[in-house]
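Removed from the display is one protein chain of the complex; every other protein chain stays in position.
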Amino acid sequence: MTYTPHTDADREQMLATIGVGSVEDLFADIPPTVRASRFALPDPLTEQEVRAELSRLADRNRIPRVSFLGAGAYRHLVPAVVGEVIGRSEFATSYTPYQPEVSQGTLQSIYEFQSLICELTGMEVATASHYDGATATAEAALMACRLTRRERIAVSTAVDPQVRRVLATYCAGPGIEIVDVPADLADGGTGLTPVDAASRALDDTVACLVAQQPNFFGGIEPMADLADAAHAEGAKLVAVVEPTSLAILAPPGSYGADLVAAEGQPLGIPLSFGGPYVGLMAARMDAVRQMPGRLVGATRDAQGRRGYVLTLQAREQHIRREKAASNICTNQALCALAATTYLTAVGPEGLREVAELSMIQARHTAQALEEAGLGRRRFAAPYFAEVAMQVPNAAARHAALAAHGIVAGHLPERDYPDLRDTLLLAATELTRDADIDGLVAALRATR
Amino acid sequence: MFPDDLRYSKEHEWVRVDGDGATIGITSFAADELGDIVFVEVPEVGAQLSQYGSFGVVESVKAVSDLYAPISGTVTEVNGALAEQPELLNTDPYGAGWIARVTMADAAELEQLLDSGAYAELTSG
Partner (left out) sequence: MSVIEREATGDQSGRGAAFSGAEGGGELQVVEPLIFAASRRGRRGVRFPAASERASAAAAGQPGIPAAARREVAPGLPEVTELDLLRHFNRLSHLNHAIDLGFYPLGSCTMKYNPKVNEWAARLPGLADSHPLDPAELSQGSLELEWLLAELLKDISGFAAVSLQPAAGAQGELTGLLMTRAYHRSRGEGEQRTTVLVPDSAHGTNPATASMVGYRAVTIRSNERGGIDLDALRGALGDDTAALMITNPSTLGIFEDQIDQVIAAVREAGAIAYMDGANLNAILGRFRPGEAGFDVMHFNLHKTFSTPHGGGGPGAGPVGVSERLAPFLPEPLPLLVAGDADEVRRNAWAGQSTDGARFALEEGGARPHSIGKIRAHTGNFGMFVRAYTYIRSNGAAGLRGVSDDAVLAANYLRVRLADAYELPYDRICKHEVVFSGRRQKREHGVTTLDIAKAILDHGMHPPTIYFPLIVEEALMIEPTETESLETLDRFAALMLDIADRAATDPAALKRAPETTPVGRLDEAAAARRPDLRYVPVRE
C-alpha cells in the first residue's frame, strides 16, 4: 500500500518537462561504488494485512489485569475528550509554527500550556515542553551550570534512577561532574534525602542540587530545607516533581525552587511502552534567556489582533548554532496538547480528586498488606501515592504474580542492590478495592 | 552618512572620545543588518576590555552577534536604558543607543580605526 498519487502518465509528463528519459537519470550522480547493493525488505501489505500484523504484535503483549507498577510512568484515566482533541488533523499534521499566521491554533494552545504549567508549579515561565522528564531534568541541570558558571552538580540518590542515568549521559559531554547525595534508604530509615548530607555535598563549586518530590520511593522530601541548603552555597535547587501531586503538595515556586523539571505523562498520556511522553520545565523570568527549548509569546499584528509567536528564538539552534543553549529542534507539541486538554478537562477539582484517590488507595494498599502480615513499610516518612513495602522473597513472588496477570509494582533492587525484598507499589485513581484484594490474595498464595 | 566625529572598527563598532574617556556603540549599518534589536548583553562596570575582544552580545529577532571592543580600556558606565529599550540601537545608535563608557588604555589604538569616510567605503561594497 503506497500513498503516492502519480500514474504512469503523470510520471511521463514530469519527465518530459524535466527533459530526462527516465527516473534513473535523476540518480545518475550517485557514484557507482556507493550505490545500494540490496534493499531486502518484505513485500508491501494492504490495509487489512498490515492491520492483522499490528494486531498480531499487540496480542503478543499481555496487559495485566491488575497493576501496581509506577516507577516514573503511571496508569491514569485518559479522558475521552483528550483523544478527540489530539486526533484533530489540524493539530496532528501541522508543522512547527514557524509561519505564525497559519499556526495560531498550535501557538495559542502552547501559550495556554505554558500558563497552566506555571500555575501548577508556582513558577514564572514554562517552556513549550521537552522530550521527557529525564531530559528536561538534564537540561535544567545544565542550565543551572550556565547560570552559576559552575561545573559540578549534586543529585539525591532518591531521584528516579533513569533520570540519574540520563543526567550522567548529558553531563559527560561538557564534563560536568555529578556528586551523589545519599538518601537514607536503610531499613526503617526515612527514605528521604537528609538535609545535612545535601549540605555536605554542596559548596561554591556546585551549580545545583537535584531533588525529586515525591521521590522515587514516593517519599515527601523536605524541599524547603533542601532549597535553603542549596542557596546557602549559591547553588540552585532543581525540583523534579510529579504533576498530579501538585494538586495537593506545595508547588516548587513556594519553597524556593529555582528550576523545575517534570515528567508530564500522568497528564492524559498513555503508557505506550515508554513514549512519547512530555518533559516539563519551568523557571523564574530572570533566567529565561538561558532556558533551552521553545517559548511562545503573545503579541499583536498591524490590525490590532492578538496573536502568538515563537519568541526569544535567538536562544535556539537555528540562530545561535554553536552558541545555542541546547540543540533542541522539536518539542513534544502534541503530547503537550494532550496535557493541556487533560488539565482543562479535569480542572483543579478533578486533579485534586485524582491526587486524593491515588493517595488513599496507596495507603489502603499498604494498610491491607500490613494487616495481612504480608509486608511492612520499609521507610518511616510519609508518602504521596507510591510506597516501598518490605516483602520477603519479593522478586520470586513478583514473577509468580506476573505470570497470573498481576504486576505487584516495581522491584527497586535492580537499581538499588541493598533494597532486596522490596516492592515499590503505586496506586492511582484507577486502583480499585478489588485490585487490592487481588494483590493480597495472590501474595498470600505465594511465599 | 556616518558621523565625522567618530572612529569606526571593521566589526561595526564606533568610538567617541571625550578627554581620556570614550563612549562605544554599534553603527547604524550593524543595526540595520541585524534588524529589530530585542536584547543587548552589556559588560559589567569594571570589566577590562581588550581591543577586538568580545565584550557583549546583541540579539535581534532573527540573528545574534557578538560585540567586539573597538579599543582597550576599563568600563566605567553602561547604558541602563538598553535593558528596557534595546530598540535604541536601531533608532539612535550614536546617541541614546550608546552601550558603554570606558577609560582608554592606549589612545594610540585609535589610529587603527577608520574615519567616517573609510568606514563608508567599507560598508558600501
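The chains carry the letters A and B, assigned in the order they are written, with residues numbered from 1 in each.
Everything below uses one rule, namely that a residue touches a chain if its C-beta (ideal position, glycine included) is under 8 Å from a C-beta of that chain, and two chains touch if they have at least 3 such contacts.
The shown structure was predicted, so the numbers you read here are calculated from the model rather than taken from an experiment.
Across A:Gly189, A:Gly256, A:Pro276 or A:Gly438, the single residue that touches the chain missing here is A:Pro276.
Considering the whole complex, the residue from A:Arg149, A:Arg305 or A:Arg447 that touches the absent chain is A:Arg305. One chain is missing from the display, and on subunit B it is touched by residues 35-39, 59-62, 84, 86-87.
Rule of thumb we're sticking to: only the chains that are shown with their structure count from here on.
Per-chain Cα centroids separate subunit A from subunit B by 45 Å.
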